[in-house]
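The complex appears here minus one protein chain, its other protein chains still in place.
Take a look at chain A:
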Amino acid sequence: MTYAPGQTVGPFFHLGLPYAGDNELVPPGRPDAVRLHGRVLDGQGNGVPDAVIEIWQADPSGAVPRVGGSIKRDGWTFTGWGRAQTDPDGHYWFSTLEPPSFFAVTVFARGLLDRLFTRAYLPAEQLDAFLGGLPPERRDTLITTREQRGLRFDIRLQGEGETVFLTFPGQAT
């Protein structure tokens, strides 16, 4: 089988991908809501203003949501999936709940020819097997920083502190 190759989202994805409430997995301001946010940075450390970040996550109990409603959110059902576009500074944010371990993250941008996968881990005392297998300086790129109202996760596409991006078994490059 020939798998369909990826292609860049290009500069005009705002026409097809964003929608109202896409980055609000739970309404911001809800007592248990956290902000997961950060900047997407290019190889010169400049913000990438035309990137799309998607997250997919378990709920706080670790259960994987199996319900629709991510596009037309009802304000009550936690669907586990969201999408955010970066602003002119390359900043993105989600209002969500904390999963026990990590957020699965997908990165798209103009100039990025195929999507990138990564993980945004919660800070924890014990490293899981995957993180433990990475060299310390690279491992840190996958661990969010705790803030008063949430978690910070910058994504560096290239250069110093380049984020660890993932491939999965069976995926061609």
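Throughout what follows, a contact is a pair of C-beta atoms (placed from the backbone, for glycine too) under 8 Å apart; a residue touches a chain by one contact, two chains touch by 3 or more; residues count from 1.
The rule is short, and it goes like this: contacts and distances are computed from a predicted model.
*Asks:* Tell me the UniProt name of the left-out chain, picking from "Protocatechuate 3,4-dioxygenase beta subunit", "NADH-quinone oxidoreductase subunit NuoF", "ABC transporter permease" or "Acetaldehyde dehydrogenase".
*Replies:* "Protocatechuate 3,4-dioxygenase beta subunit"
*Asks:* Have a look at A:94, A:108 or A:153 and name the one touching the chain we're not showing.
*Replies:* That would be A:108, which touches the missing chain.
*Asks:* By the contact definition given up top, give the residues of chain A that touch the hidden chain.
*Replies:* 1-17, 42-44, 46, 48, 54, 56-58, 62, 64-72, 79-81, 99, 101, 104, 106, 108-117, 119, 130, 134, 138, 157-159, 162-173
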